[in-house]
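If you scroll down you'll find the structure; I have some questions about it.
Every protein chain but one is kept in place in this view of the complex.
In order of appearance the chains are A, B and C, and numbering begins at 1 in each one.
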Amino acid sequence: MKTLLQNYKHPSIKPVWCPGCGDYAVLNSVQKAFAELELKPEEIGVVSGIGCSGRFSHYFNSYSLHGTHGRALPIATGLKAARPDLTVLVAGGDGDGMAIGGGHIAHAARKNIDLTYLIMDNTIYALTKGQSSPTSPVGARTKTAPYGVFEDALNPMAIFLSYDVSFIARTTSLKIKEMEHIITSAIRHPGFAIIQIMSPCVTHKSLTYEDIKENVPELPENHDPTDKLAALKYAYAEPQYTGIFYNIRKPTLEERLTSVFDHVTEKAFNKNHTMTTSQIMEEYR
Amino acid sequence: MKTLLQNYKHPSIKPVWCPGCGDYAVLNSVQKAFAELELKPEEIGVVSGIGCSGRFSHYFNSYSLHGTHGRALPIATGLKAARPDLTVLVAGGDGDGMAIGGGHIAHAARKNIDLTYLIMDNTIYALTKGQSSPTSPVGARTKTAPYGVFEDALNPMAIFLSYDVSFIARTTSLKIKEMEHIITSAIRHPGFAIIQIMSPCVTHKSLTYEDIKENVPELPENHDPTDKLAALKYAYAEPQYTGIFYNIRKPTLEERLTSVFDHVTEKAFNKNHTMTTSQIMEEYR
Amino acid sequence: MAKQQKKRIKPTVDFTIRIAGEGGEGVISCGELFAKTIARTSFHVFTFITYPSEMRGGYSMIQIRFRDVTVYSMGSFVDCLVVFNQEAYDKSIEVLKAGGILIYDPDKVNIDTALPVQKFPVPIEHISKDVIGKTLGKNVVALGVLSHIYDLERDQTKKLILERYGSKGEKVVEGNYAALQAGTKEADTAGIPQVFSLAGGKPANAEYMFISGNQAVALGAIAAGCRFTAGYPLTPATSIFETLSKLLPLVGGKAIQMEDEIAAISAIIGASFGGEKVITPTSGPGIQLMAEQLSLASMLELPIVVVDVQRGGPSTGLPTKTEQGDLKFAVYGSAGESPRIILAPTSVEDTFYQTIRAFNLAEKYQLPVILLTDQSIGYRKATVKMPDFDKIFRVDKFDRKKNIKIPQADLIDILQRQEPTDKELADYKRYRDTKNGISPISRPGTPGGQYVATGLEHNEYGRTDQSPENHLKMSKKRFRKLDTVSRAFEKNPMETYGDPHDKIGIIGWGSTEGAIREARYLAEDKGIKVRHLHPSTISPLPERQISNFLHRLDHLIVVEENLTGQFAHFIKAKFGVKPIEVHKCEGTPFTPHEIYNAIMKVARIADEDTITKL
Partner (left out) sequence: MAKQQKKRIKPTVDFTIRIAGEGGEGVISCGELFAKTIARTSFHVFTFITYPSEMRGGYSMIQIRFRDVTVYSMGSFVDCLVVFNQEAYDKSIEVLKAGGILIYDPDKVNIDTALPVQKFPVPIEHISKDVIGKTLGKNVVALGVLSHIYDLERDQTKKLILERYGSKGEKVVEGNYAALQAGTKEADTAGIPQVFSLAGGKPANAEYMFISGNQAVALGAIAAGCRFTAGYPLTPATSIFETLSKLLPLVGGKAIQMEDEIAAISAIIGASFGGEKVITPTSGPGIQLMAEQLSLASMLELPIVVVDVQRGGPSTGLPTKTEQGDLKFAVYGSAGESPRIILAPTSVEDTFYQTIRAFNLAEKYQLPVILLTDQSIGYRKATVKMPDFDKIFRVDKFDRKKNIKIPQADLIDILQRQEPTDKELADYKRYRDTKNGISPISRPGTPGGQYVATGLEHNEYGRTDQSPENHLKMSKKRFRKLDTVSRAFEKNPMETYGDPHDKIGIIGWGSTEGAIREARYLAEDKGIKVRHLHPSTISPLPERQISNFLHRLDHLIVVEENLTGQFAHFIKAKFGVKPIEVHKCEGTPFTPHEIYNAIMKVARIADEDTITKL
């Protein structure tokens, strides 16, 4: 396994995260999941946004794209839609994913595109050195909320459920085993999978290891991940649970497009064949 | 009432909507709600997006802003935050609000800014003449889905609930009485209120009057609008219910800012007074 | 295509017809059926459409021109005017030629009886009501009238009616047939003259198609090998994405509607990274939202094609009207400095080829190519020579062809992006600092080709490196591609018309080509000779084209449809000349006569020699 893992690590680029950053554990778990799934490195696409967590894509021996703030998801959507043969992983932070990029999630969910999206949630804008994020707790002092955050924090699990994302999970940087299991399952899952990872920032300390050490129980064994209302109850429960909240099978984008395509080719005069450019032009004569 | 109503109508601009468009009923209801609440026209701000429904703001004798596609909500947020003395109404379509503008709703909800936001949902992009919208039903033929919409439609009620918008309702262009009641309540509601109005487009016919004539029951009398899980159940129920799904009281943006402000002025050396510019400069000497 | 047609062939047949009314009255579909019927003959057709941005009401019109030779513009004046209401009459009457035919609905329109035109009241609404019991057949009644005047092939028109209304049921089709016939009969009864006979002539030349500029983009994309688009509706570009949504699945491609323009361009960036040829069509409001991602694509050196069908601005502006207002934005519309190429098609036919060229350039130079069309060319429909796809030349190793020519109907190069060799993969530098700035790009799935494409400044391997030396080196590398482009374009044929000795020169870009050409012919007929340069590459600035053109010129006119003279500004900055700038900022395209008048004014001044030489 050790040597196998090396396959997925960038041969020379080492993470620039602070020592102790929660994101190291995430990186490690993803690489282990790739190994577990025996993926070919050249058939992996990693797309990330901007933020400390946004540096994710640099550390793989894969085809990686480190784009702009908040746009990892639509970029990955294009990549996966054009190249369904690749395994595509998306990574970013709470700000990247839920503030500037928040508008994209619902639409990836509508397509149920077969992506795995990791949100490393440290409840702060870390790269820019400590401003409020949409998951910062009310009252917290941040650089942009010197008198305390006055907005309510978002509830990511509830939101993803309302979008009907087909695989939804939460874990923490301390639950290494659970994280590996969840990431592996998410990559295996046919369709859009989203994982909120509570990943402490040791420098800006909005979310600390203390916060995720206790009081973050696993979902009970008997939780039925196909039961949305049950999942919603856990989404609203205190303390915060970890585990797979929701997991259903519905057609992926590729399956949806194929069914459209079948329909089209049946209609097209060349049954079961695509048309040539010349044939298309003929239609406009 | 009749003459009073005139106060709120633009003295000369008449709607350019197609005869029979569902949006007429909405316009009428809003003007009635204004009259009911005896608002001063010059103390009303109406902000709208782009779309047929986006023309809304033109038809009032108010301070109106007809902005860009998808940005009515953040524009209104600035207006209301700067001028809490005004009553601010936001209006737009399903595409404007849930596609390009979809990312803004969660954040208006986090601030619980005291706005009333009307989404006129005709499940189609009408102004641009019939393309798929995020609420178009799967399989429907549209100009951009000539072989059928292959994405799942969004569930607006569930989504708004997951954002914890503090007042959430649904109605239709045929339920005039209910609509007036809901809009009036929404304007009265201190905090962010959002109303999905099923408003048929007679030209592009994705949502028709047929669709909203039957099979759209009111929420049962005993529905408790402070019970989020109950509201969620109705959000997922078939047929689609109308009425006030959710209605809770939490601090508005203005209240939140005031409490921050109180905190600040206590700390500032001029207790209960704001500082002068010179005093601020002194701090940087 | 137009550019090659250097010799002027004078038309023997040249008619212009305008149908005007209110949005929702069906004037556009009336005109389209008329135009389409003509398109099935051997005549060349050209249409121009304008309609209000409102959902209903407002001034709506279609202008149709047909000739026995290529039609270059909508024309300045019309031979026949059909008006449905007073506003349409008021706004259009001035363009009706003296002696021309005026058809109007007497129940709706008060006319100036003193006008020196042939006036024929036809109660089209009334007739429609009589015949089919509703007023909404009045546009087909009007079509019947036109059918009489220009003696249309009835069966052809009926076939087109069937195509258009067939899905609405037999009754509707029959009603329309009746309305058509009633119109023709009324025209006959009223003694309206039969001006020309389009019926019974030679059938349409099989080599031609009748398409709009927007359709030309979609077809060009498919011909160029594009199999992926992501888009978001935006007037007047929407029909490109709609056409691609219909056609791409038929050729095994994919079209995906996104939640906004940012997502659309992001998706094509992702797909291009995946190795696909990609496009997203939009207009001013939308391309503004793409600024950040245009910069990203340029930094990642990924090929993308963005179409901006310009409309009246700024802001929401005039959504259904035309303008050439986005040029500066196309060139400079990102923060920092990121190279891109801007092409501006000059006609519907040219749009097809420039689209292909846009893909070739994007793939070869690995950067965003912006195709700058506008509402007038996008909505314009014209008869266009069909390309012969058997002669398409797929250039896989593009180095064989050093320069990317203006494609022609009989020779279309289709380029593919350059991939690294096995030797290069051994120590793969994605952003190798080559002499021409182009570095081979690996396709995901290729072992050994893995790399990170990052928007941060990076070194040749793609690793982030923000040192002063590296930033300078890589900035130069990226911009070197534009130098290479410029050098390659040196070899392209001159895009000039007229005699190189003419002392008055006129430069235009984009959709004004036809109007300028006709203005030149008009001037020529008055003995004033004018040279015309109409470069299809707008940025990088076609220096050789322009400097050759400026050579021995006394007076330079630069024509564009905007307020501030955007292209003129580029020319001034580069060549230090002071052109006479002719701007139009009214939402409507230049007519040949407007440009002709400008030429004549300059010619008079030139005569008096009161203007300083360039």
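Throughout what follows, contacts are C-beta pairs under 8 Å (C-beta built on N, C-alpha and C of every residue); 3 or more make two chains touch, one makes a residue touch a chain.
Just so it is clear, the model here is predicted, and its values are computed rather than measured.
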{"item": "Chains on display which the left-out chain touches in the complete complex", "value": "A, B, C"}
{"item": "Selected from C:Gly100, C:Gly437 or C:Gly455 as touching the chain missing from the view", "value": "C:Gly455"}
{"item": "Selected from A:Val46, A:Ala72, A:Ala99 or A:Val165 as touching the chain missing from the view", "value": "A:Ala99"}
{"item": "Touching the absent chain when the full complex is considered, from A:Ile50, A:Ile75, A:Val88 or A:Leu232", "value": "A:Ile50"}
{"item": "Interface with the unshown chain - residue positions in chain B", "value": "10, 13, 40-43, 45, 47, 50, 57-58, 60-68, 71, 74-83, 85-86, 103-104, 106-107, 111, 257, 260-261, 264, 268, 274-278, 280-281, 284-285"}
{"item": "Those residues of chain A which, in the complete complex, touch the missing chain", "value": "16-19, 21, 50, 52, 66, 68-70, 99-100, 102, 125-129, 131-132, 134, 143-147, 203"}
{"item": "Residues in chain C touching the chain absent from view", "value": "52-53, 283-285, 287-289, 291-292, 295-296, 298-300, 308, 310, 312-321, 323, 325-326, 328-329, 331-338, 454-457, 466, 468-469, 471-472, 475-476, 479, 562-564, 569-570, 572-574, 576, 578, 585-588"}
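Throughout what follows, only the chains that are shown with their structure count from here on.
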{"item": "Geometric centre distance via CA averages, chain C-chain B, whole Å", "value": "39"}
{"item": "Chain centre separation (chain A, chain B; CA means) in Å", "value": "30"}
{"item": "Of all residues in chain A, the ones touching two or more other chains", "value": "103-104, 106-107, 111, 257, 260, 264"}
{"item": "Chain C, residues touching no fewer than two other chains", "value": "249, 259-260"}
